[in-house]
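One structure, as structure tokens, below. Some questions next.
In this view, the complex is presented without one of its protein chains, the others remaining in place.
What follows is subunit A.
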Amino acid sequence: MEPGAGVARPTPRASATTRPFWDGCRRGVLLVQRCRACAAHTFTPQDFCRTCLSCDLDWVESGGEGVIVTYTTIWRPQTPAFEVPYVVAVVALTEGYEMLTNIVDSEPAEIQVGAKVHVAFRDVAPDVTLPCFTVVAS
């Protein structure tokens, strides 16, 4: 079966807590929650700070810069909606939080633990934009 044939790529179902994050992606802005009490960043979106438990969280813009903590290249897709190979990675952002993502538009040899990456938004459905990452040429 051809990638995508008859199978829709899964898209995130936002909650009230996570909606600002996805709305930011639509505008090409990577948002993250920052605690007004202790300044720690929290991701995935939560109702209180994981570091100090304050409920006073603000949405701020992330620099979108980070490094690859780990990655895997997938050859057997989750569903036929995904074209193989694709790379799933954990990225550690400069602000001190981690997110799962895809590494896109990067040479396989560049995709390494510790490689520097920056955010690259990709439209995957008419109303959904995902924050992916690209390796920064060294």
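The rule we apply is simple: contacts are C-beta pairs under 8 Å (C-beta built on N, C-alpha and C of every residue); 3 or more make two chains touch, one makes a residue touch a chain; residues count from 1.
One rule holds for everything that comes next: contacts and distances are computed from a predicted model.
Between the listed names "Sigma-70 family RNA polymerase sigma factor", "Sorbitol/mannitol transport system permease protein", "Spermidine/putrescine import ATP-binding protein PotA" or "Thiolase family protein", the UniProt record for the complex's undisplayed chain reads "Thiolase family protein".
Although one chain is not shown, part of subunit A still touches it, namely residues 1, 7, 9-15, 18, 44, 69-80, 82, 86, 88-90, 98-102, 113, 124, 128, 130, 132.
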